[in-house]
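Every protein chain but one is kept in place in this view of the complex.
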Amino acid sequence: MTAQAFFQVLASGLLMGLLYALIAVGLSLIFGLMDVVNFAHGEFLMVAMYATFGLWAIVGVDPVLLMPLVIAFMFVFGAAVYLGVVRFAMRAKTNSGMVQIFATFGLAILIQGVSQLLFSPDYRSIPASWLGGRTVSIGGVFLPLPQVYGGLISVLAFAGLYLLMSRTDFGKALEATREDQGAVALVGIDRNKVFALGWGLGAALVGLAGSVLAIFYYIHPQVGGPFALVAYVVVALGGFGSVFGALAAGLIVGVVESFAAIAMPPAMKSIPVYLLYLGVVFIRPSGLFGRL
Amino acid sequence: MTPRRWQLVVLFAVTAGFVAVPAVLRDAYLLNVLILTLMYAALAQSWNILGGYCGQISLGHALYFGCGAYVTSLLFTKLGVSPWFGAMAGGCVAAVLALALGYPCFRLAGHYFSIATIVIAEIGLLLVHNWDAVGGAQGIQWPISRDSWWTLQFARNKAPYVYLALGLFVITWLVTYWIEGSRWGYWWRAVKDNTEAAESLGVEVFRSKMAAAALSAFFTAVGGGFYAAFVGYIDPESVMTFRFSLLFALPAVLGGIGTLWGPLVGAAILIPMTEITRSYMGGSGNGVDLIIYGALIMFIALAKPEGVLSLFQRDAKPEAAR
Partner (left out) sequence: MTASPILDVRHVSKRFDGLLANDDVSVSVARGELLGLIGPNGAGKSTLFNMIAGAFPVTSGEIWLDGTDITAVAGTRRCAHGIARTFQVPRSFDTMSVLENVMVGSFMRTASASTARIRALETLEYVGIAGRAQAPAVDLTPPEKRRLEMARALATEPKLLLLDEVMTGLTPAEAKAGVDLIRRVRERGVTIIMVEHVMEIVMPLVDRAVVLHLGKVLAEGKPSEVVRDERVIKAYLGDRHRAA
């Protein structure tokens, strides 16, 4: 492999990795906050993609400009899912883990059904975007513009998340709720409110990823599944609940997958990623940056 | 008679009821729904052994199902081995596989374990998909043959499949019943409820998990062998995807996880509903079937977290209702 080809593969892997991290971080955030794994996370991504597509079809404005609307919608959507579904799943005294898995799994199928009803099972795409089909060349490495845009958005989102977690009252409330749920009630933070905002934030983050992905990826009711699986692996690899573990793990997964795709039949490119996950947790049972 | 012995009476009555069905019901479509219901009840019972009793939430049982389906199909199509033996062989392969995978995986806790099971099943799916010697993406077609109990091929009358699926369910039920009353059953439930406390009482935690995994995988694979003989055609997508792993867990969870009757009750609600919504509303592709199906799963999970079975057991012995 020439040095140039190496950098080409590395760069596209890193860009995809940033996007994977952005898809996964909402899942990790919600888990860290309240120990719930959202099995509808892939469908959240799908909803964001359809929201972008739908707005684009109605308003006719470039998807890049629609992004704020999409994340606002997703924020409300995420908070509504918490208040309407997850809140009740947490009430189970025994076996609450399974209840959460299957309540959110039922929700995932429901969302797929609704998308199929509204948009049909057909594959959709947004053909005309400023970014679509264009590439930039940096030192002889060619990168598709939508992916570069996605990478930048992801870096900005993580920077924003860092500021949010460290500088704002909401961030501190999130942190406090993560540390000790009992103490929160004593301090007088409304747990439900923090959780609803947390779900809103988690959904907004995956919504951000969806608004980017809609520019260069086919949109259909089943699009979320494969991405959700990558997100679970990323979150577990980084360590459940660790926001920056998700970033590191996303980048690792992106790069491994990118190199795997040229070393073996592309259909098998996920195998090294899965093996990496297994290898890591067999040595470190709580992921790279997780607490047990 | 102890309350436990009464369960056997219930089983006898339920079995007798199901045996009578093909005599009165001739409709091929409804028989098909019945066969699938009993098969999923057996598969959910197999999952329940590891997930419900021992508390190890596997979301990768499609691997064992596929293993049984493939071993049975390959032995039959290439060597002419009867699916009776094929399913047994598939079960043994799956049990060995479960032990080999359990060795590293049972060190993992909670979601790390569940995600490892998903990922391992996905690796299996990808490997089979790209492995031409076992049919690759094309899968394996069973040759058309005369109706026979030896090859388990019944083209015209589907009733024998009802008896086979029922037999499979009864066997998994009896094995679970026997375990529930034995030391293993107590050990497994102790492992599920509190591993550290179990260890302090001398429970062999690791051996318990391994035994549950091997048994669970064995019966899941036997179910896979049955399914292959029943549908006569398998490919990776039709037996090994993540969706199947969820479908094996779902009836047990909805019916009552870690209970004897939960899997059958869950399957009896879920499978007919899935099939009926799919045939009457899914044809148009408008997604209404998915909406109903998803909403129902969500509703049961939220309204009855202990499973539908707990509705009937409020006055029964308290430990079973939990």
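Going by the order they are written in, the chains are A and B; count residues from 1 in each one.
Everything that follows uses one rule, which is that contacts are C-beta pairs under 8 Å (C-beta built on N, C-alpha and C of every residue); 3 or more make two chains touch, one makes a residue touch a chain.
If you're wondering where the values come from, they're calculated on a predicted model, not measured in any experiment.
Asker: Who touches the missing chain here, B:C105, B:A190 or B:A228?
Answerer: In the full complex, the listed residue that touches the missing chain is B:A190.
Asker: If I consider the whole complex, including the chain that's not displayed, which of B:A198, B:A268, B:M281 or B:M298 touches that chain?
Answerer: Answering carefully, the residue with contact to the hidden chain is B:A198.
Asker: Identify the residues of chain B touching the omitted chain, counting contacts across the whole complex.
Answerer: Touching the missing chain: residues 181-183, 186-187, 189-190, 192-194, 196-205, 258, 317-319, 322.
In the analysis below, only the chains that are shown with their structure count from here on.
Asker: Could you work out how far the Cα centre of chain A sits from that of chain B, in whole Å?
Answerer: 31
Asker: Would you mind writing out the residues of chain A in touch with chain B in their complex?
Answerer: 31, 37, 85, 88-89, 91-99, 101-103, 105-117, 120-121, 221, 225, 229, 232-233, 236, 240, 265, 267-268, 270-271, 274-275, 277-278, 281-282, 285-287, 292
Asker: For the complex, give me every residue of chain B touching chain A.
Answerer: It comes out as residues 57, 104, 107-112, 115-116, 118-120, 122-123, 126-127, 129-130, 242, 246, 249-250, 253-254, 257, 285-299, 301-302, 305-306, 322.
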